[in-house]
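Rest of the complex left out; these chains stay put.
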């Protein structure tokens, strides 16, 4: 089984963190292909960056599908481009926010997501509501730039720890979800430090992708995820016409 | 007052229909600048097309803002790229689905949106729920390709009429919303034909944009619509880095 | 275009404030007719006052409609009598709470309404939920009597300012709505003072009424807003039988 894990921002060092977490979570027989998007923002911080991360992300999913991947994981906590990817791909596609929220709700009734920047809080609350966990999950921002997680000398991890402590005091929280793919390496240490389950979305999504493939399930093609209608795409984005992308990928 | 009305698909004939409806709705002192996106799909039918319509749309909003537009209307019923546009722009941005739903709820307690293709039904239901009208609005698809509305010889208008008649019989509906910018020229005739209010989103959005400008309101910049963080964008999309787009536009 | 703006309480000095705000918001070609109800409470503070403000309010709407008004605005933040007015009137009717909430949600994802008295908080929360903004809007009371806003020497404005400051600290709020028609003159100053959008419902409702008239929309007459059935009304309220009110107005 081969699972694509695509980092939809263009920062290769973060892909390394993500790939390591994915491989650690994967079953021995699963091959993790961790790739970095070739176009768009170096980090995804809010609605604007998110929009420009979608084309590069879909390019990678098209490429991986063509070369035999069995499932794809979108490794950004905004679940960037998830609906578009599901409409395009034949293989199942899993977002890390969705996977983390679903895993959390098997083991806890109330949990807290700690993300990076305040501007990402509402987008994540939108997702949480869509995934049916609006009454169960609280979203907090630790007020740290995404890429500061890449720099050990930054105070990003301390701010994250401090926000987890606040959540435990104020939210009656039972478990923590790390709300950024760049935090994928921290779940185990934080679990021990705080004595409650701390969930990383990248690992969770890899297990969910394995489950879907294991069950032989892929995206339903009746309704909103029906195969895109072939049609011309103009200008800069010509190569992304659905009938073209598979060939170009 | 100058209002940009951007057709986020790349079909110029549809922009003509949209522009005419916008001008008819606008106050005498409002200048409507109706433009066609220069990149992306020729029609937006579902989640995939939507994703690739965003860059071209934002390019037009950047250009218009630079040249003095006071507000922008996104003339696709999926409200394509609305959150990204609000985060980017200084001027207020209005989606035609949002405007139509809000106008409808001033005059009716239950209403039906009739859109084009089945695959667009769920995306519009998602919007309707976000706009707080989930309990009030029903979404129906007339099962017509978007561009068939451009061809008088197609049966698109008949199917639309037939779906409105069904809604009146089955939904206890009090008003109809036309769920595609390409239907903007039909509202008046259908109002007379069916004897209930039929609302076009393009016209509604123009009036809402006028209202926002008239009130001196523009998008709040605390929280999810805060100005995007300047940062490098890679590859094909380099020019869309937020700090670059204003210059390039 | 002529728009009735009716103050449903019987305090003429408040009508003056309301009328001024309405005129400032209106387009040059719009005539604002600002009137004071001739019967009922001097201020509307909670459910009881609200009930007795409805007859006088509907009398004014009947009168204005008869004399050619194109739309009506109900200038009390409880949206007093809104459903009854929509059932009675041929012209569109806009409530200031509804208009403010809808305008706010074009420019912000989370906002706070600051009203006068604690007893008005739940009625406004009921409205906000009905308008579909229950998850987006928080309601706060500044604990000031409505009419204290009319007395510059009262501390009403200071308490209002203080509550706005609290909202900005505690609610992650992106915009403020002034939750009383008597605050209509304060929006601009408070916008500058606090550096975020501050929205007045009277101005918002005038623009929405202009939009509805501009679009040729009036209340749907299928369903709950169907024209009231002619029938006898007894006692003190004889003249308010629907078939009589138009004549008497």
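Order as written gives the chain letters A, B and C; numbering starts at 1 within each chain.
To be clear about the criterion, contacts are C-beta pairs under 8 Å (C-beta built on N, C-alpha and C of every residue); 3 or more make two chains touch, one makes a residue touch a chain.
It should be emphasised that the depicted structure is a prediction, and the values quoted were computed from it without experimental measurement.
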(request) Enter the number of copies in the whole complex; the displayed portion holds 3. (result) 6
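Just so we're on the same page, only the chains that are shown with their structure count from here on.
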(request) Return the chain whose centre of C-alpha atoms lies at maximal distance from the corresponding centre of chain A. (result) C
(message) Counting only Cα atoms for the centres, state how far chain B is from chain C in Å.
(response) 28
(message) I'd like the Å distance between the centres of chain A and chain C, where a centre is the mean of that chain's Cα atoms.
(response) 44
(request) Please set out, as single numbers or ranges, the residues of chain B touching at least two other chains. (result) 86, 223-225
(request) Enumerate the contact residues on chain C facing chain B in the complex. (result) 25, 27, 86, 92, 94, 98, 102-103, 105-111, 131-134, 136, 172-175, 188, 191, 196-197, 199, 203-204, 207-208, 210-212, 214-220, 222-225
(request) Show which residues of chain A lie in contact with chain B when the two form their complex. (result) 10, 37-43, 45-52, 54-56, 58, 81, 83-84, 86-88, 118-123, 126, 130, 145, 223-226, 228-229, 231-237, 240-242
